[in-house]
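Excluded from the complex is one protein chain; the other protein chains are retained at their positions.
Order as written gives the chain letters A and B; numbering starts at 1 within each chain.
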Amino acid sequence: MIRRFNMFNLTSLTFGLAFLYLPLLLVVIYSFNDSRLVTVWGGFSTKWYGIVLNNEAYLAAAWITLRIAFVSATLATVLGTLSAVVMVRMGRFPGRTLFSGMIYAPLVMPEVVTGLSLLLLFVAIGLDRGFWTITIAHATFAMCYASVVVSSRLASFDRSLEDAALDLGCTPFSAFRQVTLPVIAPAVISAWLLSFTLSLDDLVIATFTSGPGSTTLPMKLYSSVRLGVSPEINALSSMLIGIVTLGVIAASLINRRQERRQQQDTRAAAAAA
Amino acid sequence: MNFHDPASTAAQAEPVSALTQDRTPLIRFENVTKTFGSFTAISDLNLNIREREFFSLLGPSGCGKTTMMRLLAGFEEVTSGRILLDGQDLTGIPANRRPVNMMFQSYALFPHMSVAKNIGFGLKQERWKKSDIQDRVDEMLALVQLEDFADRKPHQLSGGQMQRVALARSLAKKPKVLLLDEPLGALDKKLREETQFQLMDVQDRLGLTFIIVTHDQDEAMTVSSRIAVMKAGKLLQTDTPARIYEHPASSYVADFIGNVNLINVELAGMDGELALARWDGGTRLAIRPQPEDVLTPGARKTLVLRPEKIHVTKDQPAEAPNVNRVEGTVEEISYTGSASTFLVRLDGGQLIRAQEANRLLTSRREVDWNDRVWLSWRAGACVLVDA
């Protein structure tokens, strides 16, 4: 049992984490810079946040991005969970190899290729590009990630729980709904969160599949970033960093508290026996 | 600790001996075969199980006993043949519509539901009224003495408590047959013995048919009215525990249940009621044959002799026609508390295992390593099986 860090390990961790966090920290610090010159400190100010929050274009882009992320994550989670069930539970069926290929290929496909191919499809079938084309594109590549997340949980799921439900009178469908789904729910939620984040974060595929009037936040951010560093982008980035950080920390705290309570319960039960 | 049935309406148990005879069987396996791909799990098997039996399927892992149970529960379909329950052909009836419930090896308690929800789960599927479910769950909780645990989650229970919840859940729907898959495998030894008696008590009180799958011969011997010993998808012997132990049908069954000396002999002839056999062409042994034994002089047979039936003495026992005596040297003594097992090398080179209860303190034991001893057993203490 290791209780302390040794010097070497402490040094690597410090440098590693500094490398990961310093760049983001600089962005956050300079988002409070009063000066327009991004590298010269001109005093503390929150004015850039006000400017960003009053910028219609950013707000519109943020709103459309959130809507796309919500719808596509939901679609991706449903489709991904279905695919996971097919992959883990269905055994052999005609076309299984093709199916597993189609599940795994998008994970390693360069975004530019995915984006290009979907755009070409939408052009070929004459679908107007906009909200729905981006949503479909995001759902398609996110469902593969969702499927991987749910599959790995499903693979370790104790099949006898389902057998027990069948034995007690459930149909296969109601056994899945009443027993399997609640038990794998944390994985399904993770899959949704991952899909949601992937969609929020995506620039390349959205750029290919978007149309007029459907500019997402990453697309807006990208066109601003190309013009260089600006305090507005610092403020916008800091807000996004803040939201994500709070979300992830909250999720992990809840998770850890549940785990700890479960451990305590188990220990108490063992002691009482 | 004893289970008491709060409903106290349970049928009075008849003696097992009356039950095991002259009844139309509750469950019939008729020429049942089950294959998985090229692997044959169950091969052309016939078996009758009667109402209110406590029936054990016993065998090493991979012998097909779990497959038998899963066929009965409906998780697998027979490849050929059929299974009848109460005269009804079960073929094509899915697991959720069979009047059979199962207690799983891992208990399979739903981790996201309370103890009460777990027990009431099967009733909810049958759309019982809420109040009726509540009553039945209370009754079941009382049966397994877990009244105070209704709102606990499975992970808040000890192994023994989980086992009892699993039992209560599988009994809640009043199944015709309860299947128990290695029900005590996850418990430690002491709790296991205690629970064995609880299971027998519940079965007796509720008057149900229990079928238990186990690889633990002691467990099967303790709880069952009858045992089926399986090997490689076939039934080797189906009989009461005492018959299985004392009159095994084959040397495999004899060897699988308990310790045994298997001695290859050649039949020599008869001496009144006793059969005479030659051991390694030398020693003559007397055996009291069973009515069904076919005794052809010159035939090769295997003599099944349990260690505890053999006496170990330093003095030569008195000669009698129905007593077998051989002399040898003690090679090894293993002490297990209640008894000691002696490994004795006979003068002909054979090794015999004999067991004596430790009636005296070990310090007073007469026989020691390398002592010359006499082994003796009565002609009626051993049986012949086919070699």
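In the analysis below, a contact is a pair of C-beta atoms (placed from the backbone, for glycine too) under 8 Å apart; a residue touches a chain by one contact, two chains touch by 3 or more.
The criterion applied here is as follows: contacts and distances are computed from a predicted model.
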- Item | Among "Putrescine transport system permease protein PotH", "NADH-quinone oxidoreductase subunit M", "3-oxoadipate--succinyl-CoA transferase subunit A" or "Penicillin acylase family protein", the UniProt name of the subunit that does not appear here | "Putrescine transport system permease protein PotH"
- Can you list the shown chains that the hidden chain touches? A
- Can you name the residues of chain A that touch the chain not displayed here? 1-6, 8-10, 12-13, 15-17, 19-21, 23-24, 26-27, 30, 38-39, 79-80, 82-83, 85-86, 89-91, 93, 95, 98-99, 102-106, 108-113, 116-118, 120-121, 123-124, 136-137, 140, 143, 147, 172-173, 197, 200-201, 203-204, 208, 218, 221-222, 225-226, 228-229, 233-234, 237, 240-241, 244-245, 247-249, 252, 256
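Going forward, only the chains that are shown with their structure count from here on.
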- CA centroid of chain A to CA centroid of chain B, Å: 55
- Message: Quick check: in the complex, which residue numbers of chain B touch chain A?
- Response: 73-75, 94-97, 100-102, 104-106, 108, 110-112, 121-122, 125-126, 153, 155-161, 169-170, 173
- In their shared complex, chain B is touched by residues of chain A numbered 158, 160-161, 163-171, 174, 178-179, 182-183, 262, 265-266, 268-270, 272-273
